[in-house]
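The complex appears here without one of its protein chains, the remainder shown in place.
To keep things simple, chains are lettered A and B as they appear, and every chain counts its residues starting from 1.
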Amino acid sequence: MLTLTLSMLLGLLALSVTAAATVGLLGLTLAEFHSPLSLANAMGELAWGTSAEFLLVAIPLYVLMGELLVSSGVAGRMYGAVSKWVSWLPGGLLNANIGASALFSATSGSSVATAATISTLALPEQKKGGYHAPLFLGSIAAGGTLGILLPPSINMIVYALIANVSVPKLYLAATLPGLLLTGLFMGLIVGICLRRPSLAGQRPSVSWSERIGVLPDLLPPLAIFVLVIGVIYGGIATASESAALGVVAAMLLCLWNGALSWEMLGRAFEATLRTTGMIILITLAAFFLNFVLSSIGLTTRLVSSVSALDLPPLGMMLAIILFYIILGCFMDTLAMLVTTAPLTVPIVVSLGYDPVWFGVMLIVLCEMGQLTPPFGMNLFVVHSVRGEGRFMDVVVGVLPFLAVLLLMIVLLLAVPQLALWLPGWMSK
Amino acid sequence: QLPATHLRVVGGGSHNYTFSAVEQPFWRDTLPGASGGRVTAELVGLSESGLKGPEVVRLLRAEALDVAMGVFAFVSGDDAGFEGVDLPGMAPDIETAHKMVRAYRPVLAARMRERHGVRLLATVPYTAQVFFCREPVTRLEDLKGRKVRTRGRNMSDFVSALGASPVTIAFAEVIPALQTGVVDCAVSGIGSGNAAKWYDVAKHLYNLPTDWSIGFYAMSEARWRELEPAVQQFLQAQAQVLENRLWDETARENAYALACNTGQGECRIHTPADMQARTPEGADREAVRAVAAKVAAAWGERCGQECKAAWNGSAGKALGVTLP
């Protein structure tokens, strides 16, 4: 039955059937043929219960907040300021791409939004500065993936709901790995540019007074970050409430900058609802599939047969990681997360791993998925904003960053405390 | 010999002590053992099945579930009458709670069968639902103005009537919320709170049982009718076994839980912690009784004349309380 399930899942996806419909129809088929109960009757209640879940309210609010921030022009000024601050490093603006991505990530829950925003801001500078195209493109695509690792993060909200773990805990757990990964990306750029100065492009010369002058431009995104994330740990708000605060603050910023108009709101609303519709439809299909899988006993059977394999936990974990790396080549990462996490989380927990740690690991695997061809959302985004040249430029450009992500996975495996230390320390 | 029957069971939250101590062994060993291997069952926890709780009765009726456990406070949106089994502040100890539930059981069973198309198999208690707080609570007065995590309508009403502000947040979010002060207190089972390690972030226990989170095991009435009479009889008898064990084991858990949370005295089931505990006494107990009566009267109004009369004639009689 497991083989049938997996082959139907992959088959329908390969036939380019809408992911949500694939997941939903798979659930209906299994319910029809593998259970004497009328499991399909649970579909309506599950859809209502899932889509009225307060935790998920954070998703459209994060998207709306990002849309409003970009419209207000805050993001553009932020990129300019970051580039003035880090451009003295070998690699110049390449570092700015990573730094600005990290900073934008702090106000955005999605990698695609981060990559699209930074590409639009950064790409015009690539030719001007004479940067090696692949490396420049790669730095944007890779930097964009920080969007889901550094809090806030849509993927983490969805994972928290599936794995029944706390969102603030997950955010804390991802913070150190997120900062470390930012550092590793920058270290990689500096390392490459020191060995091959021809790739590095010219470093813009910036005076200190200029740097001080642009500092105010960094304030709005930092303020939003402090507001959205700070209030959670300051004991003021839950994750969803903090997202609402972010939306209100972003709206006030737009008003302040004179960017608020009905036309702009209409665009922001439509973009927000497009993304929300996509995420919620697939999430509620996945919840239905999850109910069916557990009702027909497949989850229990899978967990017990995996335990019966008697692999050492590390071996099993490596197999799971490999599975996700391969799947990530072909699937959108959010779809991958919601369709597989209900199956892998019980296994991982039965192996004795912490579900919070596994959440961080899964997010890093999602980041890889966004960068691996043939289906890598961030590759597509950067290539299209560029609007010229070969797709392979982007692919070649992300290869070194993929190696860094692999290193990150090894580090997380070797030192689980990387993720677990901060949440543990905060609870002292 | 009984005809071969297989049941798919959605049990309670698998993080609860009684899930592994009673529910698992019952469905895995007791039931097949007593039937000579003819009646078997497969058990999953509520959250593993992706359900949230309020939909359980509807899913039973729709035959999307065979046998399932639910908590009355969660399913009462479809029927306020369910709340009568566990009115807040009415039962200061588990013996009283048991008396109240036993008296109300026939009313419940009839209501579930006639209005909802489900068959009540067993009632399920949890440990006393008490306050886990960040700051000391020495008197009832101290709860005033605190933000308290509750679940369900009646408990919120009770907590508001005590002068606190009820807040609803998910179980998984309670620890960070207590840690950071998003809430000042959280109500949960005195045993379940220990099992979830709330003592790490809440150092003060106010041992005022708000209610007992009474729940049920039930089966879809349509599925029940498909069973042969011999199986029905067998299940009915075994459900009583399950119910008795659940009450006995919960009473045991409840008896040790205070000692576990404070780390003083005999702690046999949970983990010893170092909480400071206070139990309401004297005037505070009187005040609780007055608040409980007020909340119960408001419930009676919501539930309607017939429902109130049924309660007065059963649970009310057992407790010596009459709703106006």
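We adopt the following convention: contacts are C-beta pairs under 8 Å (C-beta built on N, C-alpha and C of every residue); 3 or more make two chains touch, one makes a residue touch a chain.
The definition used in the following text is that contacts and distances are computed from a predicted model.
According to UniProt, the chain absent from the figure is "TRAP transporter small permease protein", selected among "Probable chemoreceptor glutamine deamidase CheD", "Phosphate-specific transport system accessory protein PhoU", "TRAP transporter small permease protein" or "Cysteine desulfurase".
Shown as candidates are A:Ala200, A:Leu281, A:Leu302 or A:Leu402; the residue that touches the absent chain is A:Leu281. Residue in contact with the omitted chain (choice from A:Phe33, A:Trp88 or A:Phe269): A:Phe269. Annotation: of B:Ala73, B:Leu140, B:Ile175 or B:Met219, B:Ala73 touches the absent chain (contact as defined above).
Chain A meets the missing chain through residues 12-22, 24-25, 28, 40-41, 43-45, 47-48, 51-54, 56-57, 60-61, 64, 67, 70-71, 73, 75-76, 112-113, 116-117, 120-121, 123-124, 236-237, 240-241, 243-245, 247-248, 251, 263-278, 280-282, 285, 330-332, 334-335, 374-375, 380-381, 383-385, 387.
The set of chain B residues touching the chain not shown comprises 54, 58, 62, 73-74, 76-79, 115, 145, 147, 152-153, 156-157, 160, 165-168.
The working rule: only the chains that are shown with their structure count from here on.
Distance between chain centres (mean CA atoms), chain A to chain B: 39 Å.
Remark: chain B residues 8, 42, 44, 47-52, 54-55, 58-59, 62-66, 169-170, 172-173, 175-177, 179-182, 200-201 touch chain A in the complex. The part of chain A that touches chain B in the complex is made up of residues 35, 37-42, 45-46, 49, 53-55, 160, 164-169, 232-239, 287, 290-291, 294-295, 297, 299-300, 342, 346, 426-427.
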